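Note that this complex is displayed minus one protein chain, with the remaining chains in position.
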Amino acid sequence: MKSVIKTLSEKLRSGQITSVELTEKYIEAIKRVNPVINAYVHETFEEARRDAEYADRLIKEGKGTPLTGIPFTLKDNIATDGELTTCCSKILEGFRPYYDATVWKKLKEQGAVLLGKTNMDEFAMGSTSETSVYGAPLNPRNTARVTGGSSGGVAAAVCADIAAYGLGSDTGGSIRQPASFCGIVGFKPTYGAVSRYGLIAYGSSLDQIGPMTHSVTDAALVYDAIKGEDCADQTSAPVHMGPTALNGDVRGIKIGVAKEFFDGINPQIKGAIDAAIEQYKNAGAEVVEVSIPALKLALPVYYIIACAEASSNLGRYDGIRYGYRAANYSSVDDMITKTRTEGFGREVKKRIMLGTYVLSSGYFDAYYKKACLIRKRVESQLAECFEKCDVLFAPTAPVTAFPLGYSGGNALETYLSDVCTVPVNIAGLPAIALPCGKDKDGLPIGMQIIGKKFDDERVLDIAYFAEKSKLCELEDVEGGVRL
Amino acid sequence: MAISEKEIKTLARLARLEFSEEETKKFVPEFEEIINFADSINQQVEGDTASIREVTTRIATWDELREDEVKPSLPSEKITSNVHSDNGYFAVRRVVK
Partner (left out) sequence: MKYQLVSGLETHVELATATKIFCGCTTAFGGAPNTRCCPVCTGQPGALPILNKRVVEFAIRAGLATHCTINTTTHLDRKNYCYPDLPKAYQISQFDKPLCEHGYVELESGKRIGITRIHIEEDAGKLVHESGFTFIDYNRGGVPLIEIVSEPDISSPEEAREYVEKLQLIMRYIGVSDCKMQEGSMRCDVNISLMPVGSTKFGTRTEIKNMNSLSYIEKAMAYEYSRQAEILDNGGEVVQATMRYDEHTGETSVMRTKEDAQDYRYFPEPDILTVVIPEEKVEEIRASLPELPTDKLKRYVNELRINPANAQLLYKYKAVCDFVEKAISLGAGVKNTVNLTVGTLYSKLETEDDKERFNLPVTAEEMAKLVKLADEGKINITLAQKTLSKMAEEGKPVSAYISESDLAGVDEGELEGICKKAVESNPQAVADFKAGKEKAIFALYGFIKKATQGKADIKKADAILRQLIMK
């Protein structure tokens, strides 16, 4: 793992390259690489050039931050004033918000350079990014494989280095799982640590924006730039506002290992994580066994709650105020039904239907209400774990990147692949996914380090040990910028 | 848990979605699969479900609520910038054949 942001930032500050020049390099790389991997769905090159000029001014005036002048990408569900924001859905075709997401506003002020919006599962509903209306992005490490999802476009763009970093969103693993499939770092902060304002909602009580980067150092730099309470998001919370200190000193830390996380996972993945834990042990960490009996239930609970919230959140796409509108209809009500029927893809419709079902009278108590109760149980069992350890180590996914097209015929199996990531969202915890090896097909294996609420900086610091000790070095993918 | 085609229709109406006969037939088993999966929580939970809204998120204090101070609104051209509008109104033709 190398800090791309630090490298670029030093070059910019020392005058070896300007942001305008750097941006052109990225634009050129996108034009070359993107037709193959389909990471970007909306390019914002004009915006990027303006951003770069502003960044160069900031640097000249000595007002730069580590992110000033560095080109990056946003997932297509994060609102950008005047630029297409479509959630990779037909129903939001042509939609240009007239407001900025708080995270983009913060980055823009620091002179970050927005290259474009990246591919994703439609409305972030999926684990492979194949439900995108623009077609799936391809995994740069093996283009016959999926990138994972739903933030697959960001993962592919960062992996191929046609973005220095990106922001994704994570409702049930959508940052961490594609990061692992593509062999990069993905960090999901504590629920509330980063503002959700401008993030187009999927499951509001689970959604969280976070960085997807080449390294832990980069993840910490980006996290520092976007974190903090926001008066436009009441669920955001105050957090420590200084820079995250990374020492990578793991002496005396207690690593919790819950066997429930390892049930039924690919043995190669288990092997890679065991090996990583060994290295932490060698550096002075202690391993404690913990148990989370309710963990298995987290997955159905996640699907019930996420879909319930989604069925409500997606009610607003009615063709009246934005996006797609059906061409022929017999009444306003019929227009709404036709717009939605034509505008949403299969997976989205399925989840809306499931959410409608679990909230409908007669089923509410058996599904939604009970799911909320179990959610509490999962949360409290995880909290109990953290009385015995500082962080939990777990796989990111029970499998490595699926072949393209595989999930279409294996819906439930694909759902099950979220088993290791959803408990974190259910409990609102911070977790980082980072590469820890490769399987026999050469596909990256990811591991997760999960912390307790608002222990984001600790999680980053413990993950930094892996970077510092070169625990796992994956080779660069050909074709990107790679300065 | 078995789901009837009629139930699918009712849900679809609530969700403002339409499925053709053929789509519904195809959808029923898929939907049942996911419902049965969701149902797995029901085989394993005992205890009360009375108070569901305890601390999964923070609790807000009185001072965190927004003060009642007017902020400028946006011009209607912005508000309606993404669709057809008429004199500042969002406008939907009632019938289009």
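Labels A and B are assigned to the chains in the order they are written; within every chain, residues are numbered from 1.
Definition applied: a residue touches a chain if its C-beta (ideal position, glycine included) is under 8 Å from a C-beta of that chain, and two chains touch if they have at least 3 such contacts.
From a predicted model like this one, the values you see are computed outputs, not experimental measurements.
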Which of A:L359, A:A463 or A:V477 contacts the chain that the document leaves out: A:L359
Of A:I175, A:L199, A:I445 or A:V477, the residue in touch with the unshown chain: A:L199
Those residues of chain B which, in the complete complex, touch the missing chain: 14, 16, 52-53, 57-62, 64-71, 73-76, 79-80, 85-95
Chain A residues that touch the omitted chain in the full complex: 77-79, 85, 87, 92, 95, 97-99, 101, 196-201, 203-205, 231-235, 308-309, 311-312, 315-316, 318, 320-322, 332-333, 336, 356, 359-361, 364, 368
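Going forward, only the chains that are shown with their structure count from here on.
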Intercentroid distance (Cα basis), chain B paired with chain A, Å: 23
List of chain A residues in touch with chain B within their complex: 94-96, 98, 191-192, 205, 231, 234-235, 237, 297, 300-301, 303-304, 311, 315, 318-323, 325, 327-333, 335-338, 340-341, 344, 349-350, 352-354, 356-358, 360, 365-367, 369-376, 379, 411-412, 415, 427-428
Residues of chain B that touch chain A when the two form their complex: 8, 11-12, 14-18, 27, 30-31, 33-35, 37-42, 44-45, 47-49, 52-58, 60, 64, 66, 74, 78-83, 90, 92, 94-97
